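Please see the structure below; I have some questions.
What you see is part of a larger complex, with each chain still in position.
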């Protein structure tokens, strides 16, 4: 079966994959992708993963809530360059309280370019973390993350 | 016939169309897309239009040449918001000497969000404009732009 709208990537067993092009804007004068722009690729992957799970930023915002990154560990392994097509791979690793732990990779063909561990928190209008609603936890499989 | 690789958009009669998602990164605290980010959408459209015409930034770079924007006129008509899907429409309007004139629009469904007239120049290693090679002019249809 074909994806109805590949612009949002596709669900995989335990996660999500999104193909992205490296345009001019993502590069810097070293000729490679500027390190902070990889985080934008990661965020596009997370957003589309949530989207395909039925969680929309705009709807959350109407209730004053949004997801905020609270912690990242990133290993920059190999650089990407202009015109490259990369795959942003997102894997759910667990959810506790207000927090979701994801592992993410950026790949070019078989090469890992970047690996990241990312913790995002659901925050309320005052910027404080709020408990994930049960429906949202269920969407991720309601697995408790033993490591957090 | 289906596009072999829709990530690069598709050629249209006289131009090119590219669908793009509005992610977090493109918005600002007004809740809408930050004005300068629309230019990145436009550049993605131009890059993929050139790509489907067979012109690659990376190959050009090996000969010390690249395209640089030399002039833009932009009317910001309606704002785009997070989660929107927009269409970047690029239309060739003419080529003379070192310069290519394009008209570009960003649309959401039937609405024009932005209209732009863009002049790009091929520049050499010293940053000076260099004449478009005949092969490249032919690719665009070798139409002379009467307005420039």
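As written, the chain order gives the labels A and B, with residue 1 at the start of each chain.
Assume contacts are C-beta pairs under 8 Å (C-beta built on N, C-alpha and C of every residue); 3 or more make two chains touch, one makes a residue touch a chain.
In this text, all values refer to a predicted model and were calculated from it rather than measured experimentally.
Participant: Given 2 placed copies of the single sequence, how many copies form the entire complex?
Facilitator: All together, the file's complex is an assembly of 4 copies.
Here is the rule we go by: only the chains that are shown with their structure count from here on.
Participant: Centroid of subunit A to centroid of subunit B, CA atoms only: how many Å?
Facilitator: Roughly 28 Å separates the two chain centres.
Participant: Subunit A touches which residues of subunit B in the complex?
Facilitator: Result: residues 6-8, 19-21, 23-25, 40, 43-44, 47-48, 51, 56-58, 61, 81-83, 85 of subunit B touch subunit A.
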